[in-house]
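Only a single protein chain was left out; the remaining protein chains are all shown in position.
On to chain A.
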């Protein structure tokens, strides 16, 4: 293009110059001919024109030639540059695709994966010895290598000082030498020992700490120094290796956790599980220990995608209860706790107990983590225990009736007069028989309550008469402790659904406790009040109070503040446990406040009969 323009410009100058010269020499020749009037003058000027024309043509052609040459050289250098760039590009592409191949490779064996990577990188760098090292203090360990056969072995150890890698670590950058013998490191022990001429290496970091190095070396001298591209390549490779090792560590830790869970779970007497309930109602066990075999006779795989096989085994009488409890736990995100039966296809039934904690997931599903165990034995023992208590109590009662009757007759001096000390003895015997009777009554009550066999005769009725009767009946008991009961009712029109006999039993328990623990000559206040839609019955004493340690246990079976108390105060330790059960069965609450040394207040809250019910009753 440029050359064409140059040649057309020179053509133009040639023609234009020639015309100018012709006009100039023509005019000069004409002037001269006018003065001298000879043809020789014309010849002279014609010759001069030809000479100058020739000179012009020579000059122009030389100029054209020089320009052409310059242009050609320029073109050539441009082409060379393009060629160089494309080679560079190719190298970059090669480097990138090598790294890409390395990153995309996967082998379950981490050593082989890294060895593959080292080999690919070594081919790219054209350095046959590739080593990934683990460096701890001065110990250099060949973790993985790729080298011609027989040269190296994995897990061989060297002194760090004996390797170029000591320099790499110290440099904290890519360290590269293409001709060791000509470098400042010619005296390094590594060169003396292994005579490696070319070396490139970089530090590998794992979890922010120096892990080791990745290095490539050869006994051959490299013709050209290492390029920036090659340095970047090694640096990137070192980072990839670092993150690969991190991932491996993470994976191994996860595998270890899973293994640990499996081992621990296998030792548990039951199944550990993760149960998932999706918003569409489908359920499954994403995780389940092998213990599912002992509970449901299933494998974890059988319930991984659907919980159906499990639900199919739950006893038909219990399935509704189990499903309701799961739904309730999901809705309220509260602990799931349930005892139920599992029925195997052969008809065998076992009792199991399960508990698990729900967690709401972002997708609306709920996942529980929990445990289910076989409690068939426990249920059997519980039943035996209940039967035992029941039988023993009944069996004790008959001889006790005879004993109390016999002593009662002796004490009543029906058969003969007794001397004074003998009367005292029969009195003592009677008092103790009475205690035994109370204990057996309590035991039987508890037994009935636990077995759900206690029948309640719940009727809507005013509370005040029931309380008055209880206070009246206990007056003489209070007198034993020189304690008086004082009843104060805000209103006499509080109705509740209660079994009057059972409520009296509870009140008797509270009143006798209050008397027992009150100082002599004190009063126990009994109040009946309305609190919102509940009736509040309070029994307030001025006794010793209840210690904090005992607070939580007070409604437990056989609990008394301490054994010395039970000796001095009497009682079975069942009273409050029974009272709580009775009040609960009447849909009420029982509780207490207490202050050490000042006294205690026990209260009963009972739901009042609503107006509707009340009207029905009045009608």
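Quick note on the criterion: contacts are C-beta pairs under 8 Å (C-beta built on N, C-alpha and C of every residue); 3 or more make two chains touch, one makes a residue touch a chain; residues count from 1.
Criterion: contacts and distances are computed from a predicted model.
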Leaving aside the chains you can see, what is the UniProt protein name of the one that's missing? Options: "Oligopeptide transport system ATP-binding protein", "Response regulator", "Ger(X)C family spore germination protein" or "Phosphoribosylformylglycinamidine synthase subunit PurQ". "Response regulator"
From A:441, A:534 or A:556, residue that would touch the chain that is not displayed: A:441
Just one of A:148, A:316 or A:399 touches the chain that is missing; which is it? A:399
Of the residues A:50, A:409 or A:451, which one touches the chain left out of the display? A:409
Which listed residue, A:132, A:372 or A:454, touches the chain dropped from view? A:454
Name, in rising order, the residues on chain A that touch the hidden chain in the full complex. 394, 397-402, 404-406, 408-409, 411-412, 414-415, 437, 441, 444, 454-455, 457, 499, 501
